[in-house]
Every structure is written in C-alpha cells, then in structure tokens.
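Accompanying notes for the structure given below.
A single protein chain has been omitted; all remaining protein chains appear in their positions.
So that you can tell them apart, the chains are marked A, B and C in the order they are listed, and the count of residues begins at 1 in each.
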Amino acid sequence: MAPITFLEAIRQAMFEEMAADPRVVLIGEDVGVYGGAFKTSEGLLEQFGWERVIDTPISESAIIGAACGMSYLGLRPIAELQFIDFIACCFNQLTNFVAKGHYLWNAPAPMVVRGPAGAGVHGGPFHSLSPEMYFLHTPGFKIVYPSTPYDAKGLLKASIRDNNPVLFFEHKFLYRRIKEEIPPGDYTVPLGKAIVRREGKHLTLLSYAAMMHTSLEAADALGKEGIEVEVIDLRTLIPLDEETILNSVRKTNKCLVVHEDTKTGGIAGEIAAILSEKAFHDLDGPLVRVASLDTPVPYAPTLEEAFLPSAQKVFTAAKALARF
Amino acid sequence: MAPITFLEAIRQAMFEEMAADPRVVLIGEDVGVYGGAFKTSEGLLEQFGWERVIDTPISESAIIGAACGMSYLGLRPIAELQFIDFIACCFNQLTNFVAKGHYLWNAPAPMVVRGPAGAGVHGGPFHSLSPEMYFLHTPGFKIVYPSTPYDAKGLLKASIRDNNPVLFFEHKFLYRRIKEEIPPGDYTVPLGKAIVRREGKHLTLLSYAAMMHTSLEAADALGKEGIEVEVIDLRTLIPLDEETILNSVRKTNKCLVVHEDTKTGGIAGEIAAILSEKAFHDLDGPLVRVASLDTPVPYAPTLEEAFLPSAQKVFTAAKALARF
Amino acid sequence: MPASDSRVNTPRLSRQQYLDLYYYMRLNREVEETMTRLFRQNKIVGGLYSSLGQEAISVGTAYALEKRDWLAPMIRNIGALLVKGVPPRDIFTQHMAKYTSPTKGKDGTSHFGDLENLHIISPISMLGDLIPVLTGVAMAGRYLGQKIVAMTWIGDGGSSTGVFHEGLNLAASQKAALVVVLENNLWAYSTPVGRQVPLENLADRAKAYGIRSYIVDGNDVVAVYSTAKEAVERARSGGGPILIEAKTFRRRGHAQHDPAEYVPRAQRAYWEKRDPIALYEKFLTEEKILDPKGKKETDEQLTALLEKEREFAENSPMPPPELAGEGVYCTGPACHDLQPKWERPIDELLPPKSCVEPVWTVEGFGHGKGATGRDAPIHFGDTQAKPVASVKVSSGTSAVSAKKGAKKKSARGRVRQ
Partner (left out) sequence: MPASDSRVNTPRLSRQQYLDLYYYMRLNREVEETMTRLFRQNKIVGGLYSSLGQEAISVGTAYALEKRDWLAPMIRNIGALLVKGVPPRDIFTQHMAKYTSPTKGKDGTSHFGDLENLHIISPISMLGDLIPVLTGVAMAGRYLGQKIVAMTWIGDGGSSTGVFHEGLNLAASQKAALVVVLENNLWAYSTPVGRQVPLENLADRAKAYGIRSYIVDGNDVVAVYSTAKEAVERARSGGGPILIEAKTFRRRGHAQHDPAEYVPRAQRAYWEKRDPIALYEKFLTEEKILDPKGKKETDEQLTALLEKEREFAENSPMPPPELAGEGVYCTGPACHDLQPKWERPIDELLPPKSCVEPVWTVEGFGHGKGATGRDAPIHFGDTQAKPVASVKVSSGTSAVSAKKGAKKKSARGRVRQ
C-alpha cells in the first residue's frame, strides 16, 4: 500500500471506527461540510450524515459537555477541538466534570478529545500549545501523543474503544510532513506501551510526538560519534510505561528527556522523580532536560526556533551527558 | 498586639493597601456587602465604597477579564475567586490573556488573583483544589502560597505592589486554625524568598501552605528520635528560591518534598529535576515525595485523611530516607 | 421568535396526581428538616443547602417527566430526586458521607446519579455545567431513537455563567429536547438578582437563542406542574429547548452557615406568607381533596418513613480508607459494559446504508481535494512543507529514520558535528 500521511491516518481511524460501531460520533467546529480545519474528518459527513458528524457553534465548553452527556447514554463521541489551544476554554468541563465522574459516582465517560497541538509551523502563541501537563496532573484522563501515522491510527482506534476519557493530541507539524506505509485493515496499538525506536547502550533518550523525530535526527548524528543512544517513544503519557523506561535506564544508566512542552513543570520533572524513586542507584549521571523555553510560543521563525528544542540542542546535551 | 488569624491577616493586607493606594480595588462574587464567603473582605465596602469593592455576577471569566482590563489602565485589581476551584472556569483568560501580555506586547497586568484553596475541611471534590501546578507550568505568573498569618499579610502586600499577575493561594484549612502575633503597621515579605522554619542536618524537607504545619509536626516527632530535619517553607513557588533549597540540600545531602497537591506532575517532580541538574553529586539518597493520592479529593473524612499526606506519613518517609 | 408566555391552560389533574404533588412537597420539606436537625447535631459533613419555600419547583417540574426521561439536579432540587424515585436514605447517607451512600462517601450533597435505572446525572459544584451535558443527553437520546426529554435546573445567579450560554445556544442550534428550569429565588448567595443583570424577567435570557420560555409562580405547584408538563411535551415533540423561569424566594441563607442578614425584612415577610405547601394545603382543602384526616395520615407516613431512613443512615459506617485510592479509571468491560439502549435499527446508521443524506453538501466540494485537485489547503501553509522523514513499518513497531535530504528541510535545523 502507498504510504499515508499522519492526517490520513487520523481520518482512517475515525472512518473505520464509525463504520464499524454506530456508537461512535464526531462533534466539533467545522468538522462536517468542511471536513475539519485540517481535513481530518474529510468525507465523514457524506458517509455518515449529520446525525453522526455534528457541526457546533463556537463553544468548546458546550462541545465537551455535550460529548460527555452523549457518552453517559452509551455513545462514544469524538470531540474535536479545532486547535488544541482552545482546550483552555473547556478546562472546567474537562477537569471537573469529565475527569472526576468515574471516581465519584461510577460514571464512565468513554469519549475522545482530539485536536492539533504543538508548534513548529509558525502558528504563534495561541495556536501552538503543548497541553499535556495540565492533564497529566489531573487524575482521570488517559493521554496519547503519537509520533507516526501507524501509531496515530492504531492508538486513536484504541482510544475510541477505551471506556475512559482519552485526550488524543495530534502534532500538527507531523500532519503532512511524514508518510508511512501501514498495514491494510483494522489494527490497534495498546495504550500505555512505549516503544524503543532505536537501540543503544550509552544513554536513554525519552521523547514523544514531533520531538521524536528531532531526537532520532540527533541520535543519527551521535551514532556517527560512537555514542549509541537508546531512543524511546513514550506514545502514551498516561498510563506511562514505567517498565520500558526503567529497563532501558537500568541498562544505559543515563537518561535524557526531550519534550517540546515548556521546561518548568514539564514531564521531564515527573520522570526525574520516578527515576529517583525507582532507579536511584542505576543513574550514573543527572537526568537531563531538553525542553522549550519557559515563555509563550513566539511567532517569528527565528524566535520559534530558539524557543524549541532542536536536533542540535539534543545532540549537544546528549554528548555532554554521555561524557559525564 | 493580640495574635490574629490567617483570615484577619488577609483582610488587613487588603485594607491597608486600599487605604494607602487608590489604584487598588477588589472585585469578585459576594465580596461587598457580605464581605466574602470567608469574610476576608469584611468591612471593605463600608470603608471604600462600591467603586472600589465590586460585587459581580457569577462569571469568573468576566471577573478575570475585567480585572485585567482595569490593570491596563494602571489600577491594581485584586480579583477574588470564591473558591480557588473556580479558577478552572477562567483558565483561558488567565493562561492566554493575562499570562502572555507582557511577553507578547509589553503589557504588564499588575493584578492579584486570590482565593481559598486546599483540602482538609471536608469541602469535597469541587472545593478543595490545589491549583499550583497548572500555573507553575504556565510562564507569566508569580505564585504565592503562604503558611502563616505573618507571611500571608506581608506576601499579599508585596503581591499587590508587584507589576506582574500574581496568583495568591490561601489555604482555607489555616484560615481560622492558626493565630500569630504580627508587628503593627506596614511591612512586606518579598516574593521569591523561602524561609527555614526549623534547622537540621540530617535531611531537607521542602513544603508550603498547610503541609508546612504537618511537616513541622512530623519534624518535632523526628527530632525526638534524633533525626534533625531542616524544614524549609517555600512560600512562593514562582519565583522559586533555588538558592535556599540548594544550600540546604548541599548541607543535608537528602531531600524530601511534602505537598498536598496530587503526586503525579506535582512540584516535587520539578524539584527532583532541579536537584538532578544542580546538585547531582550532593544527593546521598533519592528525592522522596510525600503527596496526595492521584485521585479527586474525596468527601468523607476517612477518605480525605487517606488521600492527604499526614504527619504520620511524613514521619515514616523521612525516617526511611534518613536511614537510607 | 416565540414570546415568553405565562398563561398556560391548567389541565385538570387526577385526585391521585394532586395528592402525589402534596406528598412529594411534604417529603421534600421533611427530608430537609431532618437534615437540618442532623446538621445541628454535627452529623452532616460539609455544608447543607436548603430549598425551604422552593419545594413546588423541584416537585412540580420533575413530576412532569416520564420514567425514561433524564434529569440532573442542582443543590436545591432534592425534591426532584425524590419524585424520580430516590429513597431518602440516599440523601441522608450522601450528606453524612456514609459508605452506604450512592457515592460510597466519595462525594456529598446531591452529587450522585444513576445512569442505569433512574436516569439521573450527578451535578458538580460549578454552576451551569449541567446545561451542555444535558444537551448532549437529549442529542444522544434522539440519535438512539429514544423519545426522551432532558431536564435540569439553574439559579438566577447561575444564568450569568458562560456555560449557561454555550449550553442553551448549542441546544437551540440542535433543537435538543432540553428543558431548563431557571429558579429565580431573588438571591445568588448575598447578591440580589438586580445586581446580577438589569432584567425584569430572567425568562428573557431565552431571547438570545430564539427559544420558547415560560414564566411561572414558583410557589404554586399546580401552575409549575402544568407549565413544565406543556414544556416537556413540546420539547419531546421536537419543539427545541425551553427555558422556564420560576419566580420564588430563598427562605434560608445560602447554606446553613449563612444567616442571610442581608435580606430585607419586608421581602422575607412577603414570601413567608406565600409558603408553597401552606398555599397548596389551602387549595386542596377547598377542593375537598385533602381533609385533616388525610393530612394526619401523611404526617404519620412521613414520620415513620424518615425515622427508618434516618436510622439506616446514622447506623451506616464511614467508608474504609482504602477506598480513597480506588476507581479513578474504568478498568474495562468487567468494570462497565457500556451498551446504549437502541430504539431504532442500527443498520440504518452503518455502511452502506449509513449514508443518511447530509443536511447540505456543496457542489464539487468535500472530497479531500481543493478546487485545483491538489490536496486541500490547511492552516499555516503546511502543504508547501516537504516530508522530514519517511517511516518504515516493521511488524507494527515503526522504526523511524530521518532521510538525508529531508533532514536539511527539517524546521528544526541541521545538526553540526
């Protein structure tokens, strides 16, 4: 089969799940006739009709609230946020209503909230958000942030079939920049399993989403210097695959975390604490963080590049850590 | 002077700042004739009138937006959230409008957002939030979370005089449970300075707000066992006083963080990363976290107690770390 | 645009219906009075809210619903829960945070629900949030082929929240079978309605959505029921969402801790003369539906019932500490096997038949291609971008390798060694 884009992988996952299961519906802004701002729901209205592909007014709190209400009657809504930045506009519905229902009154909310996240395309300070930490710190969600078309499709299908609210972040930098051949037909990728993208013995590099590719680029270059980096793609942040992480760190004894999210309060800190608690004696060097600056995402390409981690920055940090 | 409650300290700070500076106004729900759900603005309407003490409809986004607009004209609004949990209802205004203005278009927003936070009074899952991490991870805020009446008054005054948006969290468990004598007249406590509450050589314990008192209770007990804990009250989380933290850890070589906020993605992780980067060789033991369970805050006293850190839990964890 | 309408032709109720309304109002009040006593004995955990004087609204509106319909209460709608079939013990145990409560002590007050049988959705404290959620319930109900109506309540104060607006606006755009009862009790905590919005009638909030609204005397249970009944059936038959403003007064403070000394004495005096139960007893007596004997029977019935329920609650244990750590996630089908109740043939929703005619398709558009036939353009000119990497699949575990040429194109810049 011809390789497909990340966008197409998302579209196929939604299409196939909707075709197979009438409980699955899509709700969001411009998801219908327009097929979504990024064309991820292209053609779904024509195939499934207005009852299952629902264009809403501009009101994210209503979208999330309604999706939650639908899920209580046994449906499996996919709520699209046109840009993930607008998740701030439904933060209350998500963190107080959706996240707490199962714990408090045994009400599962099988819904997926998905949308384009991340920077690198000059979207500016309001269209480039890395949202993961707000929700990693809010008990009740599963969090997925894939880096390849194959994973995007398989993980989205698994998310739709999950009985919990799943936040599915799609890095817009990858939408049309990477292509991948995927097997025909139905498959899923389980939530909670990281994957080793590249094996290595000198240090463990943890990353996900767009930074995965930046990290692999750096790993190539490091390889040429004889530094063998084990690159792990976390893929899902909740549940976090501690086993894969710890196994690798116990082997390499060094750990570098690369994330696009801003540094302070980022996931690298959580991993630092986990390693401190569970692998203290295995670490021969400090946990090193390569992350974005602690600022809003600037607009100008020169500034955005300075803001974001780069293969160069990863390369430098990893080299220093390897030599530590 | 007679000792005053935490509540009274807040009230005095607002009263004195409003009396001294006409730029200071108070806006929120029921802050006027009722004096606030917790009586922190008791008597302010009578003294300063309706132009400066503004009762609003129930609309947190409007409260924060309006306060921000006022600050652009040179006022110094104090926006009260009746319970800090409702900060989720104005999350977009805070993180996208208020936090980013100075960086993006050089517009300072000298405003304070304050309200009762934290658990321990059986407020249940929607009246017990520990909000700090959502904002520690959002560049643009200063974050204050005091533990004593003296600090509450001095830090609130400093916050009102600061040119940046300051999130001032008041732990409602402390409102009337602790009393303290404070010096007469005007004083401030600078933002960004931690304080050593108790000196010790065996390990460093970092905490803040209500957990400060839990930690000191445990430190007393540990002292009786010959374990001398150095207890540091962070007081402000942004800016974080790394110097005081590092000085202590370099002396004790062990660090325990106690926070009421839920564990995963909590501030202990950020501190773990900082210590890994800046004190790797100084640590003779893992960074240990004593925090709340990764769940919503349950309602029943038996459950809430199990959810929260306790002096007993701190005692046990610290003892184990000291023996490490 | 449908105007707000206060004159509803009052249907003649059956004797039993009249007595049901009476019983539930009395039950509502006695349940709350019992809890007030428990509160004074420090047996209630957290705060206690009262709907004293507003019972006609909770009872009259919920009584207009059918069993299959859905509702979500607010803090002053215990009456609605009782009408729906919630036993008083559930209310007591919730407020006492007992292990036997619907939430096992994890949450309190009327924060509990029942998706399976009673079709009750648990509220949360944040005002207004229920409106979009119940909109979703109504939308799902229609999709599943169920002829259900969703009902929820909001206060005068809560109608200022953004989510009230977003929820009703979405409901209007979807013609959802939603009935929102706006209890205008003149106060939001200490803030009088006049300081929240310069409106004579909060029913006018409906005009922003082009939906029908009603205004009703919230202390007249028959009027409330009749209005709600008409609204519910109108919504059920596709009339779209409806807003009912019920005018009333909050007799107690915001919660037990609040003496409500800010309420003008005259206002309080006026409304205390209009107690909904007293008014209704007068009506029932005149109509010869209730006599002293019947009243006495009701008294005894309630006393016996509540005595039993209260004792059950008081004798119930607190939840075990271990429970605190359990239940954040659904662990799968064993935990919850989620199957909707279809009342329509599902194959009409699936391919090939699934192609329900879209409301509106546009000539030569909507097939992944722009007019030019090239990939449809998306935000931020991504289309111009070259791939930075091509991905090979190895048995489902993608090993990603960056292409030489592509690396140069990477927005992340090249690596200097």
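The criterion applied here is as follows: contacts are C-beta pairs under 8 Å (C-beta built on N, C-alpha and C of every residue); 3 or more make two chains touch, one makes a residue touch a chain.
Everything numeric in this text was worked out from a predicted model, so none of it was measured.
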Residue among A:Val53, A:Ala88 or A:Ile238 touching the omitted chain: A:Ala88
Which residue of C:Asp20, C:Asp258, C:Glu281 or C:Glu314 touches the chain not shown here: C:Asp258
Among B:His137, B:Lys172 or B:Arg289, residue touching the chain not depicted: B:Lys172
Residue numbers in subunit A that touch the chain omitted from display: 29-30, 32-34, 37, 55, 57-59, 61, 82, 85-86, 88-89, 122-127, 293-296, 298-307
Interface residues of subunit B (partner: the chain not displayed): 3, 7, 19, 22-23, 25, 32-33, 35, 37-39, 42-43, 45-54, 56-57, 59-75, 77, 92-93, 96-97, 100-108, 110, 120-123, 127, 139-140, 142, 147-151, 154, 163-164, 172-173, 175-183, 187, 189, 195, 197-198, 212-214, 216-218, 220-221, 224-225, 305, 308-312, 315
For subunit C, the residues touching the chain missing from this view: 1, 42, 46-47, 160-166, 169-170, 172-173, 175, 195-200, 204-205, 207-211, 240, 255, 257-259, 261-262, 264, 362-365, 370-371, 377-381, 384
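By our rule, only the chains that are shown with their structure count from here on.
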Separation of subunit A from subunit B, taking each centre as the mean of its C-alpha atoms, in whole Å: 31
Multi-partner residues of subunit A (each touching 2 or more other chains): 92, 96, 100, 103-104, 139-140
Of all residues in subunit C, the ones touching two or more other chains: 103, 106-107, 111, 124-126, 162-163, 327-328
